[in-house]
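With one protein chain held back, the other chains of the complex are shown just where they sit.
Coming up: subunit A.
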Amino acid sequence: MENIRNFSIIAHIDHGKSTLSDRLIQTTDIVSDRDFQDQILDSMDIERERGITIKSQTVCLPYTAKDGQTYFLNLIDTPGHVDFSYEVSRALASCEGALLLVDASQGVEAQTLANLYLALEHDLEIIPVINKIDLPSADIERVKNQIEDDLGLDPETAILVSAKEGTGIEDVLEGVVTHLPPPVGDTEAPLKALIFDSHYDPFRGTVVHFRVYQGKIKAGDSICFMSNNATYKVEEVGIFQIVRVPQKTLSAGQVGYMIAGIKTVSDTRCGDTITLKKQKCDTPMPGFMETKPVVFSSIYPVASDGYEDLVTALEKLKLNDASLIYEKDTSAALGFGFRCGFLGLLHLEVVQERLEREYDLSLILTAPSVQYEIVLNDGSLLIIDNPALYPDPTMISLTKEPFIRAAIIIPDHYMGAVMKLCLDRRGINRNYQYLTNNRLEMIFELPLAEVVYDFYDKLKSVTQGYGSFDYEIIDYRETDLVKLDILINGERVDALSQLVHRDRSVERARHACEKLREEIPRQMFKIAIQGAIGGKIIARKTVSPFRKDVTAKCYGGDISRKRKLLEKQRKGKKRMKMVGKIMIPQSAFLSVLKTDKD
């Protein structure tokens, strides 16, 4: 146990976590250079393209230190986005220490702080690592000051690296060995292991990732999940070295996996405790929570015959993504689909992209909504996340919406712009403080609904990319909610309805009508697009009809060109939905959700 180190790398998005992980893996020779692929832990296409980690992975690095001894360094990768902060906290709970990675030119950002707080909550030993020191814009002294002032860490312990160029990597590995404590735990006590992740293997079922705190686990053991007392027989245990390497046993202090005939990832819960069926440990690991979705949207296939494919795709996706929830939904306009719950907007986008890319589906998503608490006149409580289920307004006595506490870190000259943005979004400024002489942390309370709309994009745009943001849900507050309907030629398109705050309804209605006007192709008749609350029209736009749509000239040389155009249109039509007599392109449904690029 003395020769084990369990650690994570925590960082703001883009600060180079995946690249550093890659270098650590390369240095310890568990993959040949020939097989090496950049960002090796990010195995999904989307992760590599977007440079973010969604599904965390773990790797056990054998390392011979300067003291001549061989250590097993378990690098527990964590997802790098606010949507997944619970998953991050479980991964951190499995570690004794963490590398806090800071970009040498960007400095400390909101997520750096949020992640540091998370790490400190778990009493982790922290090693600051300053990355990207090769960049011309690197300002190591400034970052060291931030590490001291903002983070309260000793800047002299900071290790300087350039993960891209491979400098300082040995120092990191030595630092992990010398500065981070080895795990402790009684190998003879009853098994107690923390699940921090799981993934689905099509041949073996769910592969559970866990850290053993006490006792031992081996193939053949009958184990039990403490949250729900589900029992399974262990088929295989092992460690991760990019590939799974089976082991006879895993004991206290070790990190690894277990295969136990568990059908879906949903049967395991991140944060749950594994123990032996016959010899249970006394208490589960603290901090277990059921993750709850906070953003809801309905997903429909564009092609009416795409429903079966969507069912299959969601089932498969769910195998690997326990936080995705869904149930059947129907729309008069779009037919059969699913109401889905997500951890956040990024999670929603990732699911959408995976469904479209990995399962080749064309999808329409409805406007994302949060969960509202509605108290009816008879005193009963209704929880609504779907505009279709919004009750008759005369029956409602009170509506509440979720609020978040948002921490935003910006260079101070953006203060005005960020203040305006947050106040426009019905935010309340609770506090602000200078972290250093020109870096400001602003604390706002904001309705979650305003944040899921387009807040993050807007924040990025008003701060020219320098603003960083982190949030947690705090409570539910009374609100004035209305249901905004969109009518096309007088027909309500249910899939375009949204729940919005009354003060924002006119603006949203105009925005939706304008976007639809841009996206709906002209047809042979006039198309009226209206935004309405109840019977009251609050916005209106018109798509003027064609007066003519005919190619004047068509001889030998024009025919192929014309046919190709028709073929292209036909392909486009596959991405359209008939609503009444009107073809509405998929892009129109999606454009309503998008903000103006200003």
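In the analysis below, a residue touches a chain if its C-beta (ideal position, glycine included) is under 8 Å from a C-beta of that chain, and two chains touch if they have at least 3 such contacts; residues count from 1.
Rule of thumb we're sticking to: contacts and distances are computed from a predicted model.
Colleague: UniProt names the one chain left off this complex as which of "Acyl-CoA dehydrogenase", "Sarcosine oxidase subunit gamma", "Heme chaperone HemW" or "Electron transfer flavoprotein small subunit"?
Modeller: "Heme chaperone HemW"
Colleague: Out of A:Thr312, A:Thr542 or A:Gln569, which residue would touch the omitted chain in the full complex?
Modeller: If we include the chain that is not displayed, A:Gln569 is the one touching it.
Colleague: Which residue among A:Lys248, A:Lys536 or A:Lys553 touches the omitted chain?
Modeller: A:Lys553
Colleague: Tell me which stretches of subunit A touch the chain missing from the display.
Modeller: With respect to the unshown chain, the touching residues of subunit A are 523-524, 546-557, 559-560, 562-563, 566-567, 569-570, 573.
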